[in-house]
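All remarks here apply to the structure that follows.
Missing here: one protein chain of the complex. Every other protein chain is in place.
The block that comes next holds chain A.
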Amino acid sequence: MKEGNENLRLTEAEKDLFNQVMPEDLAEIVTGGIQRRHFLKLLTVTGGALLAFQLFDNHEVFAQSLITNSTVGIENGVKVAFMVNGQKKQIEVDSRMTLLDTLRERLGLTGSKKGCDQGQCGACTVIVEGRRVLSCLTLAATCEGKSVTTIEGLANGLELHAMQAAFIKHDSFQCGYCTSGQICSAVALMTEVKNGEASYVTPDIRLPGHSLRLSDDEIRERMSGNICRCGAYPNINNAIKEVYSGKDVPQTWQFSS
């Protein structure tokens, strides 16, 4: 809604609504657009109506929500078959579903977190075909035939992945919201380093990849796609260093006595 918006076009459904609840204003709205006073009036008129609807018709409302949970007949539905943590999944999704929403809302894997939902924070990082990606900017429809690993798929039974264990040892989180993304990112980082992939701070990019050494600067640059609002960065750095070197890195924290 904008004041005096000449570009506004009402859909048939919207016209019907105005015709039902405030017919005296319909002609003016169609020609001049929705003005603030129309909007306020609409709220006043429909606010009461919605309340009544909820009171008398909640049986219908609940039935409605059950229908929308069904996967049958989704508009623009896409059938996808892919592997998640080693298990084959076959579902139909709305074309708009991101991989993140599919994991969380359809497959019950809520380990991957929705932080910004815009590719700016890294909380949704998962590993697809061996590479870390942002599941919030990946359409589920594009995952056909692919293999996805989430935080839930890293441990081997009750045995934690080395990176998970190192994060616990080094207290590499505070609130924990970014942690599953941080760990997935760090696990993929190890593969990238093993493959000799460069970063912006790699001292000599022309040298072959096997000369790569994972310095603190390299870790910081390579993990910059995962934001931690609590600022656990030094401890995340230590956890990654421990897994990379295979040597014990001393804890920098202890319980107060």
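By definition in this document, a contact is a pair of C-beta atoms (placed from the backbone, for glycine too) under 8 Å apart; a residue touches a chain by one contact, two chains touch by 3 or more; residues count from 1.
We adopt the following convention: contacts and distances are computed from a predicted model.
The listed options are "Spore germination protein", "Xanthine dehydrogenase family protein subunit M", "Simple sugar transport system permease protein" or "RNA polymerase sigma factor", and the UniProt record of the chain not shown names that protein "Xanthine dehydrogenase family protein subunit M". The omitted chain makes contact with just one of the residues A:K15, A:R96, A:K194 or A:R229: A:R96.
Only one residue from A:T138, A:Q164, A:T179 or A:N238 touches the chain missing from this view: A:T138. For the options A:G73, A:P208 or A:P250, the residue in contact with the chain missing from this view is A:P208.
Chain A meets the missing chain through residues 75-76, 78, 94-96, 98, 117-119, 122, 125, 131-134, 137-139, 141-142, 185, 188-189, 192, 195-206, 208-209, 220-222, 224-226.
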